[in-house]
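The other protein chains are all here in position, but one chain of the complex has been omitted.
== chain A ==
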Amino acid sequence: MNAVELTVNGREVHLQLDPRTSLLDALREHLHLTGTKKGCDHGQCGACTVIVEGRRINSCLTLAVMHDGDHVTTIEGIGTPEKLHPIQQAFITHDGYQCGYCTPGQICSAVAMLDEIAAGVPSHVTQDLDEVEFSDAELRERMSGNICRCAAYPNIIAAIRDAAGKGKA
């Protein structure tokens, strides 16, 4: 067993973990933060997306022990039922889901993704690598690591666009 110290949603936690424990399983099974979902468990679906040290990653494809000392934000740390994050509110307003299973991953991904656009990080669809523009094509490309089996994609994009304050891009 390995000692692992994390700061999850602002709270310090101390765990004793088998080194095989993924960050996802540490969050769900040990800290009982079940908002983060296990979909494929192989980095293909994005349901497990969390924000570690400010960057979105797949929590299923990393070991908790590799993140000893790190700050982790899960969907529980993004907003609460009483105080929704603007992107959470926008998903409700635009009906950005059907079954909802992928939604926590979509929202964590979207929060960090908008920071990436704001920082000028280019994407596969960026025409000029030095001029990152905000468009639906950019949002679709940047969110492609989050699969929605219900195919709520048009409304997910509408929600993110709205929350980013850009209206119809």
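By definition in this document, a contact is a pair of C-beta atoms (placed from the backbone, for glycine too) under 8 Å apart; a residue touches a chain by one contact, two chains touch by 3 or more; residues count from 1.
Throughout what follows, contacts and distances are computed from a predicted model.
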Name per UniProt, for the chain absent here [options: "C-type cytochrome biogenesis protein CcsB", "Xanthine dehydrogenase", "Succinate--CoA ligase [ADP-forming] subunit alpha" or "ABC transporter permease"]: "Xanthine dehydrogenase"
Touching residue (missing chain; options A:Leu6, A:Val72 or A:Met113): A:Met113
Residue of A:Thr36, A:Asn58 or A:Gln88 in touch with the missing chain, whole complex considered: A:Asn58
Touching residues on chain A - with respect to the absent chain: 2, 18-20, 22, 41-43, 46, 49, 55-58, 61-63, 65-66, 68, 109, 112-113, 116, 119-124, 126, 129-130, 140-146
